[in-house]
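Structure incoming, see below.
Missing here is one protein chain; the remaining ones are kept as they sit in the complex.
Should a chain be cited, it is by its letter among A, B and C, assigned in written order, with residues numbered from 1 in that chain.
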Amino acid sequence: MNIHEYQAKEILRGYGVNIPPGEVATTPAQAEAIATKYGTAVMVKAQVHAGGRGKAGGVKFCKTPADAKEKATAILGMQIKGLTVEKVLVTVAADIGSEAYVGIIVDRATKKPVFMVSAAGGIDIEQVAAETPEKILYVPVDVRYGLPTYDAMRMGFFLYDDVKLARAAGKIMQQLYAAFMASGCSLAEINPLVVTPQGELVAVDGKMVIDDNELDRLPAIAALRDESSEEPSEVDARNANLTFIKLDGNVGCVVNGAGLAMATMDLVKYYGGDPANFLDIGGSSNPEKVVYALRIITADPNVKAILFNIFGGITRTDDVANGIVTATKANPLKVPIVIRLTGTNEEIAMKILTENGFSASSDMDEAVQKAVALAKGGKAA
Amino acid sequence: MNIHEYQAKEILRGYGVNIPPGEVATTPAQAEAIATKYGTAVMVKAQVHAGGRGKAGGVKFCKTPADAKEKATAILGMQIKGLTVEKVLVTVAADIGSEAYVGIIVDRATKKPVFMVSAAGGIDIEQVAAETPEKILYVPVDVRYGLPTYDAMRMGFFLYDDVKLARAAGKIMQQLYAAFMASGCSLAEINPLVVTPQGELVAVDGKMVIDDNELDRLPAIAALRDESSEEPSEVDARNANLTFIKLDGNVGCVVNGAGLAMATMDLVKYYGGDPANFLDIGGSSNPEKVVYALRIITADPNVKAILFNIFGGITRTDDVANGIVTATKANPLKVPIVIRLTGTNEEIAMKILTENGFSASSDMDEAVQKAVALAKGGKAA
Amino acid sequence: MSVFIDKNTKLVIQGITGRDGSFHAKQMMEYGTQVVAGVTPGKGGQKFEGTVPIFNTVADAVKATGANTSVIYVPPPFAADAIMEAAAAGVQLVVCITEGVPVLDMTKVYPFVKEKGVRLIGPNCPGLITPGESKVGIIPGRICAPGPVGVVSRSGTLTYEVVNALTKAGIGQSTCVGIGGDPINGTNFIDCLAAFEADPKTKAVAMMGEIGGTDEQEAATFIKEHMTKPVVGFIAGQTAPPGRRMGHAGAIISGSAGTAAEKIESFKAAGMGVAQRPVDFVELIKARLG
Partner (left out) sequence: MSVFIDKNTKLVIQGITGRDGSFHAKQMMEYGTQVVAGVTPGKGGQKFEGTVPIFNTVADAVKATGANTSVIYVPPPFAADAIMEAAAAGVQLVVCITEGVPVLDMTKVYPFVKEKGVRLIGPNCPGLITPGESKVGIIPGRICAPGPVGVVSRSGTLTYEVVNALTKAGIGQSTCVGIGGDPINGTNFIDCLAAFEADPKTKAVAMMGEIGGTDEQEAATFIKEHMTKPVVGFIAGQTAPPGRRMGHAGAIISGSAGTAAEKIESFKAAGMGVAQRPVDFVELIKARLG
């Protein structure tokens, strides 16, 4: 789960990280009022779950409250990578002496949280990693011991020669690590970490990505979800316990299991089609899920054909068949549907479908080819 | 450092342990007022750093506030193992169904905190360990992982067959463990852990011993020290950064290093004397420490002779000699002193002592024998 | 001796009285797996289906029954503790079916099982099956048949798809292992490949990878350097967009790393057969079995 910059900063502040004051505005007038209150130059920053806000014009420096109002007017409602900006963060502008990057991710190779720090901050760290890898220090953390002071100091000295700055940076590493662990993050970063001309360390931007699997046990973090900034179909799918990702194609896919769902999309492509989505109904065989899945897929006007690919293990194929029948009775389909079912209770499923006017096959390749052809032809089967 | 029952309970309560309400009284009237407030039967419990309070009559059940006043009158001012009772804890009396023991110590053999739990609670756990060791379950905790739920549950099931009680007990183990680690304990125990007739788990008595080395970084815990309940000479010594333990003999010992200090006491005994104390002036050679050491030792009327045994390594023997001279000039000694000095700057030290009218030897056995003889004879050297 | 499990596998089921646990316990018993114990705290002393003794703790179960393998069907917040409990109780193999285990839990569990010298498979995996001998987990037994192909995969139903196709074509399996779709799991491709290489019953290996991470690339290097037996590989997720988690927590393309193209390239460089479609495994494996 992504959270907004202002939310990540609030969490980091709670762990002691030095962050310039800031408040969220949803109207230009609010932005002006906040800037007036601070009585100093501010940054107005679009709060959307998208990178490259700065390049898109979503981050502006404002000398005066009037300026803040004007910039907020421009930014609010702006589209960045397809997402509408609903909120801006108005925050005191820091004087910037130097910029560093500090981030933690969970690393698959070492099976540990790993710090990445670089004195080349303020820019895209992936670019630094690709072009000048020697400018990044990687420090894995053994969670059994936590982040020891010596490793925090090692990173501090990698960024700064001055021992006071190194020590202050080391402390921020430990604060960031504590926030990362306690918030169930898969990524947390401060970019840039700024040294002001006065020699103070300030986190000017903060980002956190939360492991979805942590949300059940971290209700306060789960409450930070901003559904207004997500694709509505993905929100619906999540609320129905489905894993759904919208894509640009026209073959709507309903599959059980993530690996098979990806393989099905790949096969659609293999046979010259384009998948409209990734959709995994998961292992349980609840007919309700099928109803939701169909509702979400049919809401996409791009979809020209629907493909079911179900390999029944835990999933009972008769449950899926019943779900298809129920859903299409309530909302008759406007696009053709191709059903592939095999495995648990396959015979019962076939019978249910046939009796309700559907045909189905047990061969994956055959079904995919048919769906691709239908999507191209645009006609019902 | 020992803390009182009421202090340990306050800490444990902060970690969620279910403990009957209680308050501290220093006068019988206060005890009565607290009992009146609770409006139920209470226990009045002497708060002293000594075991066997119950047997000594320091713990009483009181049906009424008047009863509480009467029992508090008896207990306040009472002597238990040489310590005067200055405070009582007045706490709601729990109905007792069954009593269990739960404790954690730092175990030298496994180098881990180890839980000891037994359904035979309410009595001396060392007695249970000696007589019926099978009634105790030992569970070491790897601090890198903390106390896992499965180990907590294992202990819960060792105490109770009922899963609800086992789970509740497991939770208390985790709370106790968290308190133990965060408070820098070398021992923490709940004895007894009581199941009330209503099936509730209640910690009726709590004890914590804090590792002295933790106190610098745990100011809130350090503030719990109650100097009024300690031997005054030991308080003075600690404040002067000396390690001092009062004993019953008449040869006052001033030594540098704990091992040598013990060996010196042993040698006093070997030659037929009795040490009046353990006193380690430590490794640093601050003449002030010597002054304090002499002040503490000479305050003990039992002391008939003073023995210095200094092996100068880090400790400069000339500093010790200067300390002796300074201290005795300010407060002339009323008992004989025997000085053994060897090692760093031995010649300078000998010169300082000789010039000031002291004699000194470099042989430990010779010095000890002389001090023992002087203490017996009661005459100056 | 087969890979990881065989006729001598004595299984304890953690969460045996839960919805999933009880369903799959019966399936495993029907398949012939030696299910010797179950664990549900508070139900110690009862019996599952009138035959399998239930214990309060894994330690009790192992002590009483000599169980050497555990399979876990407990909800995600309790899975990490369940894995550690099993590892501490002295089983040799722990198979965690549970999906949705927080990855930070695994950063702690992984060194724990390593220290105990215990093999963990999963979490978020379908488990494993040695056809005709033992099944631990949820792989449907009826789609499998004994034979010479070792199967290892990051996904569940995709594995079934391939195994089903192999069986229908008359090609049986030595052992099928689902290693799971999470970013941190106990057993990786290389562990399984090494076991298949050492297993005399295995003559060829079918390997199904996904986008995300670099496990497949490392496996390819291992295959090139250490394996004499033929391996056919497949990568799911060629059409997946970067930065999105494709169902499996581990199936995510981060930056330029972990793409399907990169993985397929490494397979080719290792001289492996590459299946473009799941069904391609049949002909590619057949050709390699000779």
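The definition used in the following text is that a contact is a pair of C-beta atoms (placed from the backbone, for glycine too) under 8 Å apart; a residue touches a chain by one contact, two chains touch by 3 or more.
These figures come from a predicted structure and were not determined experimentally.
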Let's see if you follow the contact definition: name the visible chains touching the chain that is missing. A, B
Out of B:Ala56, B:Met78 or B:Val143, point to the residue that touches the absent chain in the complete complex. B:Val143
Sort through B:Pro192, B:Pro275, B:Gly323 or B:Pro336 and give me the one touching the missing partner chain. B:Pro275
Touching the left-out chain: which of A:Met153, A:Ala222 or A:Ala373? A:Met153
Hidden-chain contact residue, picked from the options B:Tyr6, B:Tyr38 or B:Phe311: B:Phe311
Logged for chain A, residues touching the omitted partner chain are 145, 148-151, 153-154, 157, 162-164, 166-167
Touching the missing chain, which residues of chain B? 106, 108-109, 111-113, 126, 130, 142-144, 181, 184-186, 211-214, 216-217, 243, 245, 247, 255-263, 265-270, 275, 278, 280, 283, 311, 313-315, 342-344, 364-365
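By our rule, only the chains that are shown with their structure count from here on.
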Here the gap between chain B and chain C, centre to centre from mean Cα coordinates and rounded to Å, is 55
Centre-of-Cα separation between chain C and chain A, whole angstrom: 28
Among chain B residues, those touching two or more other chains are 145
Within chain C, the set of residues that touch 2 or more other chains is 108
